[in-house]
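To start, the structure itself, in structure tokens.
All protein chains of the complex are present and in place, except for one that has been dropped.
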Amino acid sequence: MNGNVPSIAAEGRHVYALRVYYEDTDAGGVVYYANYLRFAERARTEALRALGIPHAELVEQFSLMFVVRRAEMDYLRPARLDDSLVVGTEVEEVGGASVRLRQTTAAADGTALTIVRVQLACVSPGGERPRRIPARWRAGLRSMMAATDKNRGGVAGGSGG
Amino acid sequence: MNGNVPSIAAEGRHVYALRVYYEDTDAGGVVYYANYLRFAERARTEALRALGIPHAELVEQFSLMFVVRRAEMDYLRPARLDDSLVVGTEVEEVGGASVRLRQTTAAADGTALTIVRVQLACVSPGGERPRRIPARWRAGLRSMMAATDKNRGGVAGGSGG
Amino acid sequence: MNGNVPSIAAEGRHVYALRVYYEDTDAGGVVYYANYLRFAERARTEALRALGIPHAELVEQFSLMFVVRRAEMDYLRPARLDDSLVVGTEVEEVGGASVRLRQTTAAADGTALTIVRVQLACVSPGGERPRRIPARWRAGLRSMMAATDKNRGGVAGGSGG
Partner (left out) sequence: MNGNVPSIAAEGRHVYALRVYYEDTDAGGVVYYANYLRFAERARTEALRALGIPHAELVEQFSLMFVVRRAEMDYLRPARLDDSLVVGTEVEEVGGASVRLRQTTAAADGTALTIVRVQLACVSPGGERPRRIPARWRAGLRSMMAATDKNRGGVAGGSGG
């Protein structure tokens, strides 16, 4: 159903498909603004699973979890009932105890509808102090980030001029 | 904000007011059908608190909690954005390990919009076996039920034969 | 992604798979009780689509829509974070202006968790008076119901060979 580890790491981008149902919309006839954060959470849960580092394992093996510290959302165009949407997840930054993701919700034709940036912190459940992300998780996130940069031309992309 | 113990028990009915916001509606322009269960949960949480038997205390002192075993919902008329609604909660039956409530969501003018009947079971957290409702809780629920019956004329409403 | 018309009609049962995310759960550690109605709505939307009678078409071509008049829910066992669930949708009754569905949410191993029965009424948008279900929709729903009965042994189970 979802890509496997190598492909995700190689492509530098995880893609999650969903459909808009009545539950997601509001009386304005469009997707309710808070619900893009629900879509983003579904998508990044599957992205981690596809990377081979499922969140549940992080909790069980290391007693650690990711929590959202900050989110920035830009609403570009509305989505409507019955729309087929795609949430693309990319890794923008991996620190010792935090990760920043960029998640774009797009229409079936690729038009970007919302862009969500989330800063996740690694903590122990119930705790608030940042804790170091285990090596295997960090490595997985970094390889995905490296592939993103490469496929995009990278940060230093064509500094040639 | 909510009535106190004597009045609730005396009236046999707890009343909880709420307003409909965008989050509650769907693209049909009305309150999404599952959300009446959210309204009902808010209302019965406050009803128990007003009765002097808050749910949190049940969990902390007795390691027991109420879970919903069955719900029946009748949708009579839709509610819309900005509507002021009132959820009335009445006790229909109190057993050794279960309670049945009747919760009516009504418009400001009293017109009934939905009727929800919920069967709650008392269980230990994580468990599924029914457990006896502590005496004080049972007494509170029964006094509320008795007042309901009385104010309504009761089931055996003295039909005089 | 979903079965096509013949298979659905032939099997008499539509199956919709979903995963439980944080958004679906509550502080009790289980899926919040109202959210099974969200799952049921997703599943029956896809069931109608798979039957070749998508709800959007009903609205656009006939200015009609289905609304929920009544729902009955039995909660048998809880679902938890990360669970893979399956919602099975069957047609129990097709009237001139109404349909009754039976929707069972089950764990991956087939254990039933909740059973939802919904009574849908066909109405014009904004209206409340029942309206006749268009012939093609009724035929689709009836063929699915007939297949269900047959595969189950039917109501009159064992019609003599």
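Annotations
For clarity, chains are labelled A, B and C in written order, and residue numbers in each chain start from 1.
Keep in mind that, in the parts below, a residue touches a chain if its C-beta (ideal position, glycine included) is under 8 Å from a C-beta of that chain, and two chains touch if they have at least 3 such contacts.
Source: prediction; values computed, not measured.
Set against the missing chain, the residues C:A34, C:A47 or C:L101 yield one that touches it, C:A34. Shown as candidates are B:R42, B:R77 or B:R152; the residue that touches the absent chain is B:R42.
In the full complex, chain B touches the hidden chain at residues 19, 21-23, 38, 41-42, 45-46, 54, 56, 81-82. Looking at chain C, the residues touching the absent chain are 22-23, 25-30, 32, 34, 80-81. Across the interface with the omitted chain, chain A contributes residues 28-29, 33-35, 37-38, 41, 65, 67-75, 77, 125-126, 128.
Just so it is clear, only the chains that are shown with their structure count from here on.
Taken pairwise by the contact criterion, the protein chains are fully connected, each one touching every other.
If each chain is reduced to the average of its C-alpha atoms, the one that sits nearest the average of all protein C-alpha atoms is C. Between the Cα centres of chain A and chain C there is a gap of 31 Å. Between the CA-based centres of chain B and chain C the separation comes to 28 Å, rounded to the whole angstrom. Contact of a single residue of chain A with at least two other chains is seen at positions 22-23, 81.
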